[in-house]
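The complex appears here minus one protein chain, its other protein chains still in place.
And now, subunit A:
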């Protein structure tokens, strides 16, 4: 609760949070409130924004409603962002924890393994994975997760290395607790705050990755997404600026909001930083 209170005193973070909550609401309820399918050709193509009150943001190259695309695209962007981050945490946290807690050859082996992924440019790897498995929302989510877990593993390992010789850990060990218990019950809760901060930023990165993949035509052809909208509109950017502008703004605002929240969380959760702010 104190986290929320601290967050709410940070105006910038609060703004990010409000935007984010709004986006989440749009993603959840938008498609029910706004029933026009984003694929439906509702009017003549290239209708500029504000010309028709039913179509505030105009229509695209095929007469599809741009606003509908934004509403439906919010869902896919956030969903891919969240789920791929969760998967990345599910891979990265156990790996980093094991490496940091046990050290020695286990640490060596796991970190070398992590480096394999870190040395390949993450976007290139994501493209290859999606291309191999045929573009679909599943392959995209998994591809993003697979390229974004290594920093998590490194972070968690670092935390574990620092904490594993703390007195309470040693006490637990003397107490005869199992390694599993010590990792899960004693150390992990103390590493949560940096993980949460990192996760919020990872969601933002994942949304960007998904947009970039869709932009390149590697999106799920079944699903309207912001990246797809920009990708499909880039050839006509001189004739119809609004087709790439609005989804671009949507991506920018979402990523910005996530970053602000992440920053706010960092300040709220990190005793050193929050102390500074209050003084």
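Basically, contacts are C-beta pairs under 8 Å (C-beta built on N, C-alpha and C of every residue); 3 or more make two chains touch, one makes a residue touch a chain; residues count from 1.
Quick note on the criterion: contacts and distances are computed from a predicted model.
Student: One chain of this complex is not shown here; going by its UniProt record, which of these names is it: "Fumarate reductase subunit C", "Peptide/nickel transport system substrate-binding protein", "Heme exporter protein B" or "ABC transporter domain-containing protein"?
Tutor: Going by UniProt, the chain not displayed is called "Peptide/nickel transport system substrate-binding protein".
Student: Touching the left-out chain: which of A:135, A:194 or A:264?
Tutor: Within the whole complex, the residue contacting the unshown chain is A:135.
Student: Could you pull out which residues of subunit A are in touch with the chain that's been left out?
Tutor: 37, 39-41, 44-45, 61-63, 134-135, 217, 221-222, 232, 234-236, 238-239
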